[in-house]
Every structure is written in C-alpha cells, then in structure tokens.
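See below for the structure under consideration.
Missing here is one protein chain; the remaining ones are kept as they sit in the complex.
This part shows chain A:
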Amino acid sequence: SLRDTVPRGDCETVCPNTPCFSEVAYSQSTGQKEQLSRCLQRGIRRVQDLCKVLQLPTVFEETAVSYVQRALQHPSFHLVSLEKKELLGGCCVFVTCRQHNWPLTMGTICSLLYAKQELFASVYLSLQKELELSVPALSLADLVKTHLNSFRLFQHAADIPAPFVENKEKVVARTMQIVELASETWLVTGRHPVPIVTAAAFLSWQSLQPATRLACTLARFCKLARVDLPPPAHLRLKELLEILLRMASQLAWLRVFNLDKKTVVKHIGDLLQHRIFLLKSAFCPEDEEEQQCAAAPGEASPGSAAGAVQGGGCPSAGKRRPLLPPCLVNPRKRLRTAAPSASDSAVTGEEPISDGEIEQYLRGPEEIRAFRKAQACAAAPSTLPTPCLATCCI
C-alpha cells in the first residue's frame, strides 16, 4: 500500500493539509485480523458439523461457538499450529457436552476428527487452563446408556444365536448396577471409563441367561455386539469377578457351592440385590487391618437368601480385607528413593571440587585420537577399507 512505501518526509508535499499517515505493519492493520477470521470461520464450521453428526441440542452449538471465539482470541492460541487450531472446535464441543452432562468420550471426538489423542489431550488441557473452564467429570451412568446404544445384541439378526439376544432395558439396568458396584469398590477411580462399561455390560448380559451364555468369552461377546474390545476390559472383568466372589463368600447359602469365576456369574442378580450389606461384610474399612472374625455361621437354609443376609452378624468365611484400590492391594514393586541421608542434607553447594574429580570426565589425548578415528569410520564405512574398521573401532 502507498502508506508503506511513501517516506515520511514526502508526506507534506503529497498531502500538505491532511495529517501524516504513520507507517504500520501489514499484519497489524489487515493481515492478522484476516487470518483470525478465517480460523474462526473454520472453527465455527467444525463445531456446527460436529453438533450435527452427534445430534446435539442447538444450545450446545451456541456455547461451543462462543468458546471457540474466546479461545482463538486468547493470546496462547493465536500462534499455535494449524493442526492444533483444527482441534479447537472439537475441544469446545467436548467441553460443552461435558458441562451439560452429555456423555461424550474423548475417544469418540478423536475418531470423528481423525485426531491423535495426545494432540487432542494437549489442546484440551490448554483450553481448560487458559479459558479457566470448569469441566465436570464424565457421568458414568450416562455413559452406560450411550455406550450400550451401540451394542448390537438387542435385536435378532442372522449372525446372532437366538439365546444371545437380550432385552435392552434389562441389560442397561444391570450394567448400571455393576458399574456402581465397581465405583464403590475403587475399580473406577483413575481408570479409563469405557473398558469398565464394556466389562460390566458383558457380565450383566451373561448373568441374565447364564445357562447358554457362560461359554461365551468377552472377545466373542464384543465381536457379536459389533463393539470394540478395549484391552483393559479383560483386567476390569477379572477385578469385578474377584469382588463378586468376595461378596458371594458372605452369603452363607452360596458358600456351599464353592463358586469360581464362571459360576459366580449365575448369582450376580442376588449379589447385586444385597450388595450394600455384602460389601460391608466382605470388606472392612480401609484403615483397619485384615480381621479374622469369630465364626458365627449363618443359620439360613439355601433358598432363603433374605434369612442369610439378615442373620449373619459377623461373617465366618474368609478374612475381611480392606476395601482398597487395586494399586494398593497389589502394589507393583518400585524402587523407593531413599530419604535423604544426613550426609546428603549437609551439602551446602559450596563444597570444594577437586581437579581429579573433574578430570575423570575428560578424555586424554590418546582417547580423543581414537574417538576421532572411530567417528570417521562410523560416518563413512564404505569409503574406508575394511582393515581400518578392525583396528580403530574398539
């Protein structure tokens, strides 16, 4: 523009009566704003597309768009890479959903955006920090409903054996109870939510018709349901079964059966029905040591589950173990850094440093020569005859 090229001195001759224009960088007058509005347009369009695909209420779109606007105007997002800016729209939709307790997982958004989860995670965390957004935790109850929607076992189909088809409401209700149980027994805190739901859905489905379904594995179940099997789901399943077995040990009339991981599934209904009591009897408070309660065998006969449940004061079967997160029950052996010793604490930072100590880190002239030679060999092995490699490379 003329503004940029006309030197200040000539201003007066060109336009003597008007104020002199000051030189301004292009980016400050036009360029920056143009780029910003292009980014903003792209961001808004992305938000709109996502809201349409996810079939979100209209108010979500308005909120997400306002977040995108705020984010792009924030100095920390001005200069991030285009790759990151692409994800901002998705992040804003994700935050909006969470704030409305709409159970959208990061996995879902990432797959919709074809985004790497690490990159999405970093943009999301920055967004949360810079805009000071408070994002409530994912509601597991809502996640169960949404996740089970994608399962394919609620309607008859050619490739699904008839006994495998199940009533959706029943599965949802029981899965919710199992997920709640998992939450109460520390299986949920700090873990990925979806594998827990998958494992719980499997157990719930199995327990509704154990006769025909006990033989079906978790992997086959997911395949039939056309659902991904996330790797942690196997571990979550194992942990759930352990909890259920402990609970079963508190039902006098079940102790006779010597239940194992397979057979306990048949009794999940009963266990869930009495879970509050069973958890209390099976597990002592976290801070108590494992206790071996004095035996007072339950008087109930098999069949009168109610009697057994109310009868027992102190369970006799098995020791009560503290109800703790698995990471505390099975701690992985880790190198504990020793507490600083007295000599460590006495370090002042101003200690004398001996020459000898420093010299141990320096190469002698011979060593430098040898190292140089080795470097040359390594750099261009093809140009040197093979005998060289034998002599200089130690």
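Just so it is clear, contacts are C-beta pairs under 8 Å (C-beta built on N, C-alpha and C of every residue); 3 or more make two chains touch, one makes a residue touch a chain; residues count from 1.
The working rule: contacts and distances are computed from a predicted model.
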Chain not displayed: protein name in its UniProt record ("TATA-box binding protein like 2", "Vacuolar protein sorting-associated protein 16 homolog", "Cullin family profile domain-containing protein" or "GATB amidotransferase"): "TATA-box binding protein like 2"
Selected from A:His74, A:Lys116 or A:Lys129 as touching the chain missing from the view: A:Lys129
Touching the absent chain when the full complex is considered, from A:Ala173, A:Ala215 or A:Leu324: A:Leu324
Residue among A:Ser22, A:Asn258 or A:Thr348 touching the omitted chain: A:Thr348
Interface with the undisplayed chain - residues on chain A: 105-107, 117, 121, 124-125, 128-129, 132, 134-138, 183, 186, 188-193, 279-280, 283, 285-287, 323-325, 327-328, 337, 339-340, 344-353, 355, 357-363, 367-368, 371-372
